[in-house]
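Only one protein chain is missing from this complex, and each of the others stays in its spot.
As written, the chain order gives the labels A and B, with residue 1 at the start of each chain.
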Amino acid sequence: RAEMAKAVAQLIDNEVFRAFATYAAIVLLKMMLMSLITAYFRITRKAFVNPEDTASFGKGESAKKYLRTDPDVERARRGHLNDLENIVPFVGIGLLYALSGPELSTALLHFRIFAAARIFHTFAYLMPLPQPGRGLSWAVGYSVTFSMAYRVLKTAWLL
Amino acid sequence: RAEMAKAVAQLIDNEVFRAFATYAAIVLLKMMLMSLITAYFRITRKAFVNPEDTASFGKGESAKKYLRTDPDVERARRGHLNDLENIVPFVGIGLLYALSGPELSTALLHFRIFAAARIFHTFAYLMPLPQPGRGLSWAVGYSVTFSMAYRVLKTAWLL
Partner (left out) sequence: RAEMAKAVAQLIDNEVFRAFATYAAIVLLKMMLMSLITAYFRITRKAFVNPEDTASFGKGESAKKYLRTDPDVERARRGHLNDLENIVPFVGIGLLYALSGPELSTALLHFRIFAAARIFHTFAYLMPLPQPGRGLSWAVGYSVTFSMAYRVLKTAWLL
């Protein structure tokens, strides 16, 4: 049992793995924040999708008018979906990358650029900034994940 | 090679990791179940989105009328998306949390509350239960993931 605990301890003591854990938690929390932003817009814009969510506004027609879409709500939802499409591959591929034994400085470079790009992407989407701001930040994050995947495949390749 | 196999065996023999593996598999299977529920509603309500899915109902207009949205189908799809938004961060952060060396009892408490909250959330969404049932179960799961992320960041912090 002592040995088992040690094996786990070794993993979390590995500096590249610690860096990955830190950045993975940060970008996943950022993604979770989109739920709160969507909820904020739903409540302030009074734009809901489930009838049971508008019951507190009264019965019948008076509540029904709040079952509608709102541009700000939809924008936050698109930002959330874009996070799912990009942050989830980062976490999956990043974990394998962290276990592939990269240099700490190279790994940190990947993680830092990705996190910065995705945080900028959220601002660019929500404000919104004129293009190509959002497009470029998306492409930067995408490229970082691609670069990590390349190393994973080069190191682990077993088809 | 024997040593390598041992390192893997050590991980799966670690009790916190075993508990994580059990609950992660359970909530991911629960999320996958949403596909079957959506398919069930699509077939029983005859509400499809792809023209090739309605080809067996005949050709032309007779099949075209089944290309429509249905409230039950849309509700199941929203439940599925909500699972993606919440269960995926739980699995990612929970893995790092399990490797951060928490007490078994504390870890089990986190995993059990999260799984119970998300199973309740699905029932609350599909029946549907009046609010704040669904909202509260969402908030409980969200808080559990947040609590695990806090420990991951405190243990692993390397920016």
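Here, a contact is a pair of C-beta atoms (placed from the backbone, for glycine too) under 8 Å apart; a residue touches a chain by one contact, two chains touch by 3 or more.
Everything quoted here is computed from the prediction, not taken from an experiment.
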So which bits of chain A touch the chain we can't see? 7, 10-11, 13-14, 16-17, 75, 78, 84-86, 88-89, 92-93, 95-96, 99-101, 128-131, 134, 142, 145-146, 149, 152-153, 155-159
In terms of residues, what is the contact footprint of the unshown chain on chain B? 3-9, 11-12, 15, 17-19, 21-22, 24-26, 28-29, 31-32, 34-35, 49-50, 52-53, 55-56, 80, 84, 88, 91, 95
